[in-house]
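Input: a single structure, listed below in structure tokens.
Every protein chain but one is kept in place in this view of the complex.
== chain A ==
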Amino acid sequence: MVDVYRAISDETRRLLLDVLLQRDEQTLFELCSTLSMRHGLTLTRQAVTQHLDVLEQAGLVRSERRGRYRVHTIDTTPLAQIAERWPQRGSRP
């Protein structure tokens, strides 16, 4: 199990979350295309898969089958634990 802190410690993984937040349910091909063409990141597919695995272990991304292909969906719920651990001063009793 990878915690959310490690998962979001990497710029590429943060970017993957940004990309999925813009449009959910993307295939590996689509994520790789966006990273390379829009953001100039020339990562191998294997590298992107490894980043997605880390995000998935932290519960921030889920991979689901849609018939013959797999899509990745974002789930930002685990990020709430950051705000729970360090709430803004004065915002909580």
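The working rule: contacts are C-beta pairs under 8 Å (C-beta built on N, C-alpha and C of every residue); 3 or more make two chains touch, one makes a residue touch a chain; residues count from 1.
Quick note on the criterion: contacts and distances are computed from a predicted model.
Selecting from "Ni,Fe-hydrogenase III large subunit", "Cytochrome bo(3) ubiquinol oxidase subunit 4", "Bleomycin resistance protein" or "ABC transporter permease", the unshown chain of this assembly corresponds to "Bleomycin resistance protein" (UniProt protein name). Within the complete assembly, residues 26-30, 33-34, 37-38, 45, 65-71 of chain A touch the chain that is not shown.
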